[in-house]
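Complex shown without one protein chain; remaining protein chains in place.
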Amino acid sequence: MTEVSKPLRSEGRAANSLRPVRITRHYTRYAEGSVLVEFGHTKVLCTASVEEKVPPHKRGSGEGWVTAEYGMLPRATHTRGDREAARGKQSGRTQEIQRLIGRSLRCVFDLGALGERTIAIDCDVIQADGGTRTAAITGAFVAAQDAVNWLIGQGKISASPIRDGLAAISVGIVNGTPMLDLEYTEDSACDTDMNVVMTASGGFVELQGTAEGVAFTRAEMNSLLDLADKGIRELLAAQQAALKA
Amino acid sequence: MTEVSKPLRSEGRAANSLRPVRITRHYTRYAEGSVLVEFGHTKVLCTASVEEKVPPHKRGSGEGWVTAEYGMLPRATHTRGDREAARGKQSGRTQEIQRLIGRSLRCVFDLGALGERTIAIDCDVIQADGGTRTAAITGAFVAAQDAVNWLIGQGKISASPIRDGLAAISVGIVNGTPMLDLEYTEDSACDTDMNVVMTASGGFVELQGTAEGVAFTRAEMNSLLDLADKGIRELLAAQQAALKA
Amino acid sequence: MTEVSKPLRSEGRAANSLRPVRITRHYTRYAEGSVLVEFGHTKVLCTASVEEKVPPHKRGSGEGWVTAEYGMLPRATHTRGDREAARGKQSGRTQEIQRLIGRSLRCVFDLGALGERTIAIDCDVIQADGGTRTAAITGAFVAAQDAVNWLIGQGKISASPIRDGLAAISVGIVNGTPMLDLEYTEDSACDTDMNVVMTASGGFVELQGTAEGVAFTRAEMNSLLDLADKGIRELLAAQQAALKA
Amino acid sequence: MTEVSKPLRSEGRAANSLRPVRITRHYTRYAEGSVLVEFGHTKVLCTASVEEKVPPHKRGSGEGWVTAEYGMLPRATHTRGDREAARGKQSGRTQEIQRLIGRSLRCVFDLGALGERTIAIDCDVIQADGGTRTAAITGAFVAAQDAVNWLIGQGKISASPIRDGLAAISVGIVNGTPMLDLEYTEDSACDTDMNVVMTASGGFVELQGTAEGVAFTRAEMNSLLDLADKGIRELLAAQQAALKA
Amino acid sequence: MTEVSKPLRSEGRAANSLRPVRITRHYTRYAEGSVLVEFGHTKVLCTASVEEKVPPHKRGSGEGWVTAEYGMLPRATHTRGDREAARGKQSGRTQEIQRLIGRSLRCVFDLGALGERTIAIDCDVIQADGGTRTAAITGAFVAAQDAVNWLIGQGKISASPIRDGLAAISVGIVNGTPMLDLEYTEDSACDTDMNVVMTASGGFVELQGTAEGVAFTRAEMNSLLDLADKGIRELLAAQQAALKA
Partner (left out) sequence: MTEVSKPLRSEGRAANSLRPVRITRHYTRYAEGSVLVEFGHTKVLCTASVEEKVPPHKRGSGEGWVTAEYGMLPRATHTRGDREAARGKQSGRTQEIQRLIGRSLRCVFDLGALGERTIAIDCDVIQADGGTRTAAITGAFVAAQDAVNWLIGQGKISASPIRDGLAAISVGIVNGTPMLDLEYTEDSACDTDMNVVMTASGGFVELQGTAEGVAFTRAEMNSLLDLADKGIRELLAAQQAALKA
């Protein structure tokens, strides 16, 4: 495990260190929750909109819904990508990510306590340097919390339907070294890439590990989960600090 | 014309005053030009991407191309709008605006001097309070200027293909009073709405006037153009100040 | 202004002359209004359909709606264009034009007096030689008038919801000369192109001026508006003559 | 067969009579072939465009291609239908018809003699009163003939690639009576509907019979084919008369 | 007619012979009717689903609906074809076929006796060696019969809404010889191809004949119909045998 702390990463970051995390609430004016989350150079704007309607499968159920959409500005990345609206469809990657975000948030929500309304989260990547989906989940939780606070402030609900904290981080094996919070260049070069979503209570909500070229062992997986656990505890603290500010 | 200066607008703004204008260059890291332009609460991120290719109708012509795309984040507005990428197509309004931006910029570009490459401008509205298309054009010009500077810096071209300055503003008649730079609530209530794109030399590039309910007279049009002219001169100055910073 | 009357145009037309205008009512059998409008070789079929329903945003309002769609037959033009239905989407140009037609017509309609029903205008270009959108608006007004006459004849409404006359024309600067009613070859070569929609009372409904390559001055704009005003008065007379026939 | 001549149809038409047929060549200016064909109130504009390219499966083969597209103006019919371009796709019915037109024409073409180019036929229904697909085929043949004449006139080919004449008609059983050339009201009420495409030599190119509710017998089919044969001979004569005019 | 029995086909099949026909009921578990139909190497899975809803044009009519969809697995054929779901639209051919299947089945259904519900038939081609649409209709009838039996068994209807038997076969002229039930290689090489749908009572439901290159005569058509009649009687017997099993 000596290698883990070798300063081989950009700006001298240790293998088990997060990039600088910044969480800015009230980033835009109109949304009930609006958070800019930054993991280093990755910047994602997460807005939470309260809508007094639910999708068809929840109508009349007395339960609400939490859903998410994800997008990336065409030049958020090193080279310009197609605009999905112009191409006329969302990529498989985009759909995968927005389904992940929505599913993760619903896991910590008591949909009955939310009442028959929707919290719609929009995660739009302003700048992408790896880890956009985990930053999105981490920021979306804070935006959702603000939307819940707004609902309570408006007297629409009396208690929070949020049952637990939630954050997400990526981990991976780069040149044989397990690392926390991969940047784009590390993500492109890694052998294994894992996204981990956890609750404040320490449970797993989502775990998505992918071998790029070489399968990974159970021991490697365990190292990665240890790193993820450490990172997520730091992110949960950053969220709480932002929510108290 | 006494009414023009009556403080009937939000924050005591006079009828012939712009909202506070802010132009922030290098807002994101990767694009050759990246500008956040703010007209009051309206915020548009304009990135300019240099691509070493041209669309089919320019291939082999020795000339380049300048094009633009426009989008609005779903919760840029007071109530959440559909995500165009999810719905699978761009609205007529979106297409109209992005065609306007591209056409306006091309009017001040010498496409031969640009060489056979494309400058692709992306204008994404982060927050919308009226005037997004005129803010987009005003910011896009600065982003395009930075992309040209980058091309010169890289030695890809030796002289600027930009022949003139360019800015845009909206004007309208609200409750009988001609006003400069309409906010959303004014825009919704106005009788006539006009978007004006002008060069630094004082020529018109685009002029789009629309009567909402009541047709407008030539005298009204002349008042609006006077206001627009004043506003555009201030915007051109703000662009130059930003470019010198 | 001597040049304006120079016979430099096809068929010896003066710069300030319209092409021959023909307005044929009852061109097809089934529509409540059906008008073939011809500006020289440009031919547009405008049908007005009365539908006893309104779009969602008008339901229960007591008000009606007027809307328009525009299309061009694939071989209306010198070379065959794609069929939009086969390609699976309408171009930005098509959407821009049909939005313009609908907006222009609504400006002279009292939607409350129309009652909760829709007049749907279809403008289909049979042959295109420049000016299709202005011919479409000019013909659509006559078709809408016939649909209103039909509604009155059927006893569905007792008074006309049409508050004013409406016509449209293009003007432009070709080789330095302001000209009225551009044909395709003039439109392709012009420096500035302006579409003007006016009421019979002389007010502006829409004004869309575009510089092609060189910005235009206020003096040029004024010359163009003078020409447009002359042309529109002639078109309004042709509409009235057709409606009396 | 006494009933066949009973004057039970609109305007006293006999069961074995065609509606008045009109074939107008050079209906529009730009297409190499442009024909308005009318079967009574059914009016279809058929244009033939010569394009110096072929679809991928013919590239380098030395052979040409003949293809067709079909459309109906939204208010060609008694009640307004959706515009396919706006809806974003062609209906199954539209595709079926345009495939039928293209296949029928190719059957009388020597694609090798055409050379590696395409004749693209556009059949657009201006007014629909039944029989639009058969009118379209009948008119498309004349337009294709004009396009071939143009090719010969231009010296691009020396001999005609058209090997035989071609026309089409509908027949059906209405209230037990076999009838030729069904109008819309007859078509809606009929038990059996058959579209027949034949060559001038008397061979069948396409035969599409459909029972609406009650299956039809071989004897009925034979009566229908007799009627179709009569109608097609009259249409072939009308085409020749138009081509000689 | 001597040639008709010449053993020129694969596996020594006579010109007037069907390929081996197999009809397997209850091929999958969940559908109310599920039939695998095989015509030689052609294999089509036909499922019939009962849905307690009807399309808009039948709502409140007291009548039901029978509809069909058709698809082909990408590698059902000799070379892989595009997946229509991935390409985002069904081909014209697919739509033509599924419309044919639905129309054919409705012809033998008493929609009033079905009650206000839908039988949705899905015909998915597992392996394609010619004749997939006729196999689909033949199998779909058996699946629909099983769905009707299920409805009766559930007490939802008391008597069968099926008024007649139904089967379909292809016939064609290959190298001058009329043949029954064409395989893929015969279908590709044939001069004329005809699909025939008939009832058990011997009436025609659909007749679709297409000349490939050379028009066909009425005598040829009569030979083909004789062959089709023979084949369909054998298919009706095979359906009955399967339904009794």
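Letters A, B, C, D and E name the chains as they come in the text, with residue numbers starting at 1 for each one.
In this text, a contact is a pair of C-beta atoms (placed from the backbone, for glycine too) under 8 Å apart; a residue touches a chain by one contact, two chains touch by 3 or more.
Since the model is a prediction, treat every value here as computed from it, not as a measurement.
Colleague: So which of the visible chains would the left-out chain be touching?
Modeller: A, E
Colleague: Out of A:N16, A:T77 or A:Q95, point to the residue that touches the absent chain in the complete complex.
Modeller: Once the missing chain is taken into account, the touching residue is A:Q95.
Colleague: I'm checking contacts with the chain that's been left out. Which of E:A76, E:L111, E:M221 or E:A238 qualifies?
Modeller: Checking each option in E:A76, E:L111, E:M221 or E:A238, the one touching the absent chain turns out to be E:A76.
Colleague: List every residue of chain A that touches the chain not included in the displayed model.
Modeller: 89, 92-93, 95-96, 98-99, 103, 107, 164, 194, 198-199, 201-218, 221, 225
Colleague: In the full complex, which residues of chain E touch the absent chain?
Modeller: Against the missing chain, chain E presents residues 28-31, 34, 41, 43, 45, 47, 49, 51, 69, 71, 73-80, 83-86, 88-90, 94, 120, 122, 124, 126-127.
Simple rule for what comes next: only the chains that are shown with their structure count from here on.
Colleague: From chain C, count the fewest steps through touching chains until chain E is reached.
Modeller: The fewest steps needed to get from chain C to chain E is 2.
Colleague: Along touching chains only, what is the step distance from chain A to chain E?
Modeller: 4
Colleague: List the centre-to-centre spacing of chain A and chain B in whole Å, with centres computed as mean CA coordinates.
Modeller: Each chain reduced to its C-alpha mean, chain A and chain B end up 33 Å apart.
Colleague: Where in chain C do residues touch two or more of the other chains?
Modeller: As it turns out, chain C has residues touching two or more other chains at 88-89.
Colleague: For this structure, give each pair of chains that are touching.
Modeller: A-B, B-C, C-D, D-E
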